[in-house]
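Note that one protein chain of the assembly has been removed; the remaining protein chains are unaltered in position.
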Amino acid sequence: MKKHLLAYPYGLWIVIFTIIPLALIVFYSVFTTDAAGIHFTLEHFKRVFEPIYLSVFLRSMKIAAISTIVCLLLGYPMAMILAGKNLSKKSILVVLFVIPMWMNFLARTYAWMTLLEKNGLIAAALGFFGISVPSLLYTENAVILGMVYNFLPFMVLPIYSVLVKIDKAVLEAAEDLGAPPMTVFRRVIFPLSLPGVSSGVIMVFMPALTTFVISRLLGGAHFTLIGNLIEQQFLTTRDWGFGAALSVVLMLMIMFSMGIAMRYEKENEGGGLW
Amino acid sequence: MVKTAIKRIYTFLIFLFLYAPIIVLIIFSFNSSKSRAHWTGFTLKWYAEMFRDQQIMTSLYYTIIIALTASLIATVIGTVAAIGIHNMKKLPKAIMTNLTYLPVLNPDIVTGISLMILFILVKLPRGFFSMLLAHITFNLPYVILSVMPKLKQLDNQVYDAALDLGATPGYAFMKVILPQISPGIFTGFLLAMTMSIDDFVISFFTTGPGVSNLAITIYSMARKGVSPKINALLSLMFAGVILMLLVINNRMSRDNGRKENVV
């Protein structure tokens, strides 16, 4: 039997449930309905660039960038430590590292709500020492903390999986040729780990840029990021055109950042992490 | 040596960071008062209240049903699709593979909203069925991406050997190919289950009144404020995850006969 025909049902599914919906979004972003009927318009996109909305974009990018950098700074050493362990300890530690990821992501964010709130544990502990802090919850730092907490494993695992594949003999060769440990890191380990770093950066930056849950729960009802903005357009203000335009801009931003990151990534055998 | 000590401390701190919120959550689920900071005594009443809460129990039911059903369907369609794609010529294969990556790379808010628009336009009432369709959609890529590497690794000669020994293509497929790719199928199924149980955003936009999964329920409860009932729920979920991992780990090491842990 012509085996490749097997893929056609799936192809159909993709068209109906992925391609058409995306096309619909693009459609809504450039068309508007009024008394005269449907016509092409760029007014939705023009609104995107109004200062009030631009500031939302900038804020989202700033927070996503900060979270990504923090994840990188915290996660890279962790990946190195994990990769350096011997075989049995390695798998146990990696599993332990991944278990929190299996907890629902809402659960993990909620957990920080309880810790950070006015009546929460951290405030109580600090109060015990006589330090009184304004509420830690509903601040920008809380949102960043929530992002780092949720996405740290996504930075560590790709870097870890690349580091672990480096032939130890290559590191010994560098040492043999006169490189002290810092130089071995700078000139051999780090360059070889770049594909993992770029994977990690993509896997953190993207969800960080598009989330609305973390900002709503940890930032409060008035903390608006792009995700919140889009959600509002579709569920509250019912301005689909504007919401679609925002979505298209968001998708373009993602594609652009991935394009940059992909330049560092080598051919990955399908599967990568898992 | 100083270096080892620093590594140990750092690892400990990071793991503390990862687990502290969860541990605090679990501890305070047993707290007899509503406080999240002061321990007043041990109690199981929040767990009891949780079980009595209709909303929570229903969403638990929906979460599991949707995850199981969507994963099973996605596994079947996905495995078949993977085999199909594997046998495609270069260009169609590349197109299909890239299209498969699309839902994975798309931010989930865009996927959720685009599906919502689709359902509204075709006047599909939003509820269980629409959420199921959405879950199948985002599960499919994960199944395909798990099965395809196994297909690539397949030793084609084994299939030919089966044919040479008199097997029909169908028989050879069932007895030779399927067992060899089954680890990939199983991984894909697990992955799909994980993505479904964990999903919030896409479910949020594609479900209808009365049908929530756990994530949506937690979200709406959390927006109203913190409550120990949620703690109890999450603690049980965490226990469930640990249990499942132990079961899988046990099964895998028994099956393989070698010492390997699940990641």
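Here the chain labels run A and B in written order, and each chain numbers its own residues starting at 1.
As a working rule, a contact is a pair of C-beta atoms (placed from the backbone, for glycine too) under 8 Å apart; a residue touches a chain by one contact, two chains touch by 3 or more.
Keep this in mind: contacts and distances are computed from a predicted model.
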Undepicted complex member, UniProt protein name, chosen from "Acyl-CoA dehydrogenase family protein", "Cytochrome P450", "Diguanylate cyclase" or "Spermidine/putrescine import ATP-binding protein PotA": "Spermidine/putrescine import ATP-binding protein PotA"
Neighbouring displayed chains - absent chain, whole complex: A
Contact partner of the left-out chain, one of A:88, A:183 or A:237: A:183
Touching the absent chain when the full complex is considered, from A:38, A:92, A:125 or A:170: A:170
Absent chain, residues of subunit A that touch it: 167, 169-170, 172-180, 183, 187-188, 191-192
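What we mean here is this: only the chains that are shown with their structure count from here on.
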Between subunit B and subunit A, distance of the C-alpha-averaged centres to the nearest whole Å: 18
Touch list for subunit A against partner subunit B, complex: 1, 3-11, 13-14, 17-22, 24-25, 28, 74, 77-78, 81, 84, 88, 91-100, 102-108, 110-115, 117, 119-121, 123-125, 149, 152-153, 206-207, 209-213, 216-217, 227, 230-231, 234, 240, 243, 247, 250-251, 254, 258, 269-271, 274
Residues on subunit B engaged by subunit A in the complex (per definition of touch): 7, 10-11, 14-15, 17-22, 24-25, 28, 35-38, 77-78, 80-81, 83-89, 92, 96-97, 99-100, 102-103, 105-111, 113-118, 121, 133-134, 136-137, 140, 144-146, 148-149, 152, 169, 187, 191, 194, 197-198, 200-201, 205, 214-215, 218-219, 222-223, 226, 230-231, 234, 237-238, 241-242, 245, 259-263
